[in-house]
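The other protein chains are all here in position, but one chain of the complex has been omitted.
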Amino acid sequence: MQPVMTGDEVMALLDREFPQIHAGGRVYAIDSIAPDEAVVRFTANDLHLRPGGTVSGPSLMALADLAAYVVILAHIGPVALAVTTNLNINFLRKPGPGDLLSTCRLLKLGKRLAVVDCGIAAEGDEDLAAHATATYSVPPR
Amino acid sequence: MQPVMTGDEVMALLDREFPQIHAGGRVYAIDSIAPDEAVVRFTANDLHLRPGGTVSGPSLMALADLAAYVVILAHIGPVALAVTTNLNINFLRKPGPGDLLSTCRLLKLGKRLAVVDCGIAAEGDEDLAAHATATYSVPPR
Amino acid sequence: MQPVMTGDEVMALLDREFPQIHAGGRVYAIDSIAPDEAVVRFTANDLHLRPGGTVSGPSLMALADLAAYVVILAHIGPVALAVTTNLNINFLRKPGPGDLLSTCRLLKLGKRLAVVDCGIAAEGDEDLAAHATATYSVPPR
Partner (left out) sequence: MQPVMTGDEVMALLDREFPQIHAGGRVYAIDSIAPDEAVVRFTANDLHLRPGGTVSGPSLMALADLAAYVVILAHIGPVALAVTTNLNINFLRKPGPGDLLSTCRLLKLGKRLAVVDCGIAAEGDEDLAAHATATYSVPPR
């Protein structure tokens, strides 16, 4: 499926509608939007780290949820009303140092539900740190 | 199963090992620990709210994850090494105003895995705002 | 919420619409329907057992899915069109001998989605053998 918004357009919408995601500092960026796919970059700061310098589980969940929203918005257009109904995440291994990339792929974009598959890995790392699937309820279009 | 730590003891451990959970202000408190159960209270601040005053999905996921950790710790004792391996959450309805309570129940406390069921509701509200199940890998005991 | 169908009415609908569930022998019965709840009984036969006499994982998943459908049907009435969109199951311990009971509770019965919590245990057993949550897409009512 072809996206209908660019990464800049999606980020502008997030900035306007959900300024809180930047409350602790600007940590999210949209790296790319492609057919059925989006990549969101996360630059953790001290708020997101656990002892030993590992990114916390809730930070990974927030990243998966946001990146899933990004790929959906990019393909349905600027409607702020999509809401998460389910998120399932498996934590696989501690990510290596550096930025994390969440690569999300639309598995389904239906009339009522969108289902997204998200892998999270440290940049340049082949092994996933976490894998999530998320379902969003989407407004009738 | 009988708990082996009190709420104060668990919170002292969290304060020591995971001070980051209080980084944006002190929002979590342990209301009660009972056999197989723990209740964690969450007082959202502006960082956790979405447009319209709703608590954000990531805040609910973080609450479920923390409350699951609390009930496990309370029953296995002061080991910081339990790590989440899976979390599944269903977002059910917008919570009413006021504090949220996450009531977690041990479904299993095995040699390697602990599985927890968590309901999240606004205080005094019968209907759940969210329901999660979480699995933690626990150290050999 | 009050149910609008009895157990006999739900079973009659299943017999008519989904005769295949009885293909390997009649193994499911509806024990009870109550507000927000249903209990489905499963009497495993050789087809459902694994080495050592344990009920297989797929049999437990099928039981959870069916029991979730039963509690939804009982509360929305005789529409065959509800379909599972998500099922998450944790396998907790080998069930003891005898019938299994799946106790399902409506967490939400919305306009578009119903979410159900199901515990599965051997009859008379306090510990769950498995715990599932299921989401069904329900027709507009």
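Letters A, B and C mark the chains as written, and numbering starts fresh at 1 in each.
Keep in mind that, in the parts below, a residue touches a chain if its C-beta (ideal position, glycine included) is under 8 Å from a C-beta of that chain, and two chains touch if they have at least 3 such contacts.
Worth saying up front: this structure is predicted, and the values here are computed from it rather than measured.
**Student:** For the chain that does not appear here, which of the shown chains does it touch in the whole complex?
**Tutor:** A, B, C
**Student:** Quick one: which of A:V10, A:V39, A:A74 or A:L128 touches the chain that's been left out?
**Tutor:** In the complete complex, the chain left out is touched by residue A:L128.
**Student:** Among B:S56, B:T85 or B:T103, exactly one should touch the missing chain; which is it?
**Tutor:** Candidates B:S56, B:T85 or B:T103; residue touching the omitted chain: B:T85.
**Student:** Which subunit A residues touch the hidden chain?
**Tutor:** 88, 90, 92-93, 107-108, 110, 115, 117, 127-128, 131, 133, 135
**Student:** For subunit B, which positions touch the chain that isn't shown here?
**Tutor:** Within subunit B, the residues that touch the unshown chain are 85-86, 88, 112-113, 135, 137.
**Student:** Extract the touching residues of subunit C with respect to the undisplayed chain.
**Tutor:** Subunit C touches the chain not shown through residues 17-18, 20, 23-24, 46-51, 56-58, 61-62, 65-66, 80, 83-91.
Simple rule for what comes next: only the chains that are shown with their structure count from here on.
**Student:** Is the contact between subunit A and subunit C built from the same residue numbers on each copy (over half shared) or from different ones (under half shared)?
**Tutor:** Same, since over half the interface numbering is common to both chains.
**Student:** Starting from the mean Cα coordinates of subunit B and subunit C, work out the distance between those two points in Å.
**Tutor:** That gives a centre separation of 28 Å.
**Student:** Please tell me the distance, in whole Å, between the geometric centres of subunit A and subunit B computed from their C-alpha atoms.
**Tutor:** The computed centroid separation for subunit A versus subunit B comes out at 23 Å.
**Student:** Subunit A to subunit C: how many Å between their CA centres?
**Tutor:** Here subunit A and subunit C have centroids separated by 34 Å.
**Student:** Find every residue in subunit A that makes contact with two or more other chains and list them.
**Tutor:** 85-86, 88
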